[in-house]
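Handing you a structure now.
Only one protein chain is missing; all other protein chains are in place.
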Amino acid sequence: MKILAIYGSSRKEGNSHLLAEKVLDGVNHDSVWLKDYQIMPIEDGRHEAEGFKPVEDDYDEVIERFMEADLVVFVTPLYWYGMSGLMKTFVDRWSQSLREERYSFKELVKGKRGIVIIAGGDKPKLKALPLVQQFSFIMEYMGMEFNGYLIGEGNKPGEVLNDAAAVNTAAEWNKRLK
Amino acid sequence: MKILAIYGSSRKEGNSHLLAEKVLDGVNHDSVWLKDYQIMPIEDGRHEAEGFKPVEDDYDEVIERFMEADLVVFVTPLYWYGMSGLMKTFVDRWSQSLREERYSFKELVKGKRGIVIIAGGDKPKLKALPLVQQFSFIMEYMGMEFNGYLIGEGNKPGEVLNDAAAVNTAAEWNKRLK
Amino acid sequence: MKILAIYGSSRKEGNSHLLAEKVLDGVNHDSVWLKDYQIMPIEDGRHEAEGFKPVEDDYDEVIERFMEADLVVFVTPLYWYGMSGLMKTFVDRWSQSLREERYSFKELVKGKRGIVIIAGGDKPKLKALPLVQQFSFIMEYMGMEFNGYLIGEGNKPGEVLNDAAAVNTAAEWNKRLK
Partner (left out) sequence: MKILAIYGSSRKEGNSHLLAEKVLDGVNHDSVWLKDYQIMPIEDGRHEAEGFKPVEDDYDEVIERFMEADLVVFVTPLYWYGMSGLMKTFVDRWSQSLREERYSFKELVKGKRGIVIIAGGDKPKLKALPLVQQFSFIMEYMGMEFNGYLIGEGNKPGEVLNDAAAVNTAAEWNKRLK
């Protein structure tokens, strides 16, 4: 099983990263840090005669790795009660992939498994629930299997490691993934 | 009362824009199209010794207009069951403004009124609810008054105008704003 | 089209009732006031050898009218951010109907249309959203078509009639139902 972790954070070693590492420790996987790629906001071409215009950026490289994965781990800090703008901008571009002629995006993504890992500071176990629901709609639309979400509480660097319930669930998932 | 509409769509005349125009028709207001500005994703500097680094982009210009408004109308298409990446990237940057020394962001935003206008295609009246909840958390955090949301259904260009319930509510709001 | 309004309120002329009347004014329909029937809480018999035990109450009478309807209008005050206990107790009993041998509940309910009308006092347009989502899951499970929800704001008797947006949407729906 090919596992890909997609990181939406703007920096390494943040709380969402630390929690994801607990899940992925010793698990064979590949990582994409969206911050290391230039991905442009979508320009909606669905209703243009000429469709979407080609974009000169790194989206293709990332989406190809996404399409190859069997299990995708979406890792994002809770920014303003949603996924990071970096991650949202990436997901928005899927609309372009859905119109792509070089591959059948929907067919390729269907059946993939998805996991969501979120960390944040302001009552995230309640206030990240709309984000969980959003991911659930996204995966449902793409025919992905939503295999679970994990919300860790932590504001200051490293604080998520004090969230025993989150760390335990991470360890539990780690066992299953190994 | 100073009204500012902030558009998150990648193109004009989309369904969210059309619905917003019904609300704002004949109402004195100012508009910002985020697509016309370059706004970089946030680089989280909250835990860096030197704090956030200055960013060379158009964020300052937009946030200043935001801070001047009494009523902010957030207008976004429902992209992947959330606000557009353009709008999310803009909102993410508020974290930087919260640390800004040139102005007191939280004080300035507190008490502003906010309205959210969303249009989308796939059962938006149910599937945009997490986004509404997200905006509610955002405004609550900033001390803004959430004055209402309006969800219009429409996929093809102009289709939202067939959503009689949405158009009626827009007309109702328009009366109140005039 | 046979229309049935099911009222969960403990009293007539409450805000949810008033709003429902705007929707149903002049529309041929039947009404059930749950408060006028004795409906016992479910006793879960799904995992008992003998299954569910027969219950001596009025549930059968109500569920038969429910099964005959093409469009069901669920009308409930927002009690503690959910449907009323009266209505919840009624819905819980559907689990028993799903095991009933005298009729095929799931087949009979599939394809029915459902509308939800809610009125309440404490920011209902935000705080009733979980209830809307709950109804959406309920209808999805039963194969019903969720045709819309209407949330009116009103605490004191009659106050919902001041909620112009809700009253307008009710009028719009009324036109469609006629």
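The letters A, B and C name the chains in turn, as written, and every chain counts its residues from 1.
The definition used in the following text is that a contact is a pair of C-beta atoms (placed from the backbone, for glycine too) under 8 Å apart; a residue touches a chain by one contact, two chains touch by 3 or more.
Keep in mind that this is a model prediction, so the values were computed, not measured.
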item: Touching partners, among the displayed chains, of the absent chain; value: A, C
item: Option touching the unshown chain, where C:67, C:91 or C:171 are the choices; value: C:91
item: Missing-partner contacts on chain C, residue numbers; value: 9-11, 14, 35, 41-44, 47, 77, 79-86, 88-92, 94-95, 122, 127, 129-131, 133-134, 137-138, 141, 156-157
item: Hidden partner chain, residues of chain A it touches; value: 125-126, 129, 132-133, 136, 146, 148-149, 164-165, 168-169, 171-173, 176
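By our rule, only the chains that are shown with their structure count from here on.
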item: Common touching chains of chain B and chain A; value: none
item: Distance from chain B to chain A - Cα centre to Cα centre, in angstrom; value: 23
item: Centre distance in Å when chain A and chain C are each reduced to the mean of their C-alpha atoms; value: 38
item: Of all residues in chain A, the ones touching two or more other chains; value: 133
